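Notes follow once the structure below has been shown.
Here the complex is missing one protein chain, while the rest keep their positions.
Here is chain A:
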Amino acid sequence: MTSTVPRVTPAEPGRVKTHGPGRVQPAGRNPLSTRLHRSPRLRLLGLLALPLTWLVGVYIFSLVMLLITAFWRTDPFTSKVIPGFTFDNFVRLVENPAYLSTSLRTLSIALLVTLLSVMFSIPLGIFMAKVASPWLRAFLAVAITLPLWAGYLVKILAMRITFTENGFFNSALEPLGLSGPGFSYTTVVLTLTYLWFPYMALPVYTAVRQIPANLFDASADLGARSWTTIRTVVVPLLKPAVIAGSIFTFSLSLGDYLAAKFVGGSTQMIGSVIASNINLNPPIAAAFSVVPIVFVLVYLFAVRKTGALERM
């Protein structure tokens, strides 16, 4: 008689054999495993030892050392850095009108970029999630994601070609008797929006998709028209996604200086000042790099409670 029961070859005496992907070891064979199993504290330590050594030992250490340099000064004649403790560099950031206006300009650029990204992401998200056919939705999802991968400098180069003196944008406006912004503050804002827009658009789109359909029904039943529903139901529910996206658009714009360098003409941002001073006057560069850190930290702490950090 043939049996459907798989034939089991007798195992060697004293040895357990299994058919799983790996052999099960008898408990207690591995003393390290057993010890780790008994002590959650040890397991946690084992998990965190390497990452924390790295982050604190390399990254935080470097930031702190940079911060310390901000309190040093540079000898005006020899350009040598002299260790010490002075607030002069920070005083100069506020008292020097060029430095102060650079900080404020950078802040205004970062806020404008965030605002523009939100203004375009919300209609885009609503269109993709609620208007577009499944085919068009899939197409748009790819179309929005693709530039995200296309390379940071490639996009700056693309904007440079578009807005250059005899470039596409000016040629397109010429019949209307207009001319584009050239390389200026406006072009920096547009370029940074171009760079960071997908970071806002994707979370906003996901959030629109997740809104339960019956909320729209309820809103319509209560007599709200399209725009009223969007304004009073959709937009408030998008707040966490907008905050998560704004962390990117805001902080990435704040620290950028290559957009200003390549499409900004004479526009200076905080990063431009840091980059041009790092070799000549490291203390003032260090002091200046505290400015975006403070802006970003204030922002992160403000939004931490919303749980937006965990969505990043």
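The rule we apply is simple: a residue touches a chain if its C-beta (ideal position, glycine included) is under 8 Å from a C-beta of that chain, and two chains touch if they have at least 3 such contacts; residues count from 1.
Just so we're on the same page, contacts and distances are computed from a predicted model.
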item	value
Missing subunit (named according to UniProt) among the choices "L-lactate dehydrogenase complex protein LldF", "Copper resistance system multicopper oxidase", "ABC transporter permease" or "Exporter of polyketide antibiotics"	"ABC transporter permease"
Identified contact with the non-displayed chain, of A:L146, A:L178, A:L222 or A:A302	A:L146
Option touching the unshown chain, where A:F71, A:F90 or A:F120 are the choices	A:F120
Options A:S179, A:Q210 or A:S226, residue touching the unrepresented chain	A:S226
Residue among A:T74, A:N89, A:S251 or A:N281 that touches the chain left out of view	A:S251
Positions on chain A contacted by the hidden chain, ascending	20-22, 24-27, 29-30, 33-34, 36-37, 40, 43-44, 47-48, 50-52, 54-56, 58-63, 65-66, 69, 120, 123-124, 126-128, 130-131, 140, 142-162, 164, 166-168, 171, 194, 197, 213, 216-217, 220, 225-227, 229, 234, 247, 251-252, 254-258, 262, 270-271, 274-275, 278, 282, 285-286, 289, 292-293, 296, 300, 304, 309-310, 312
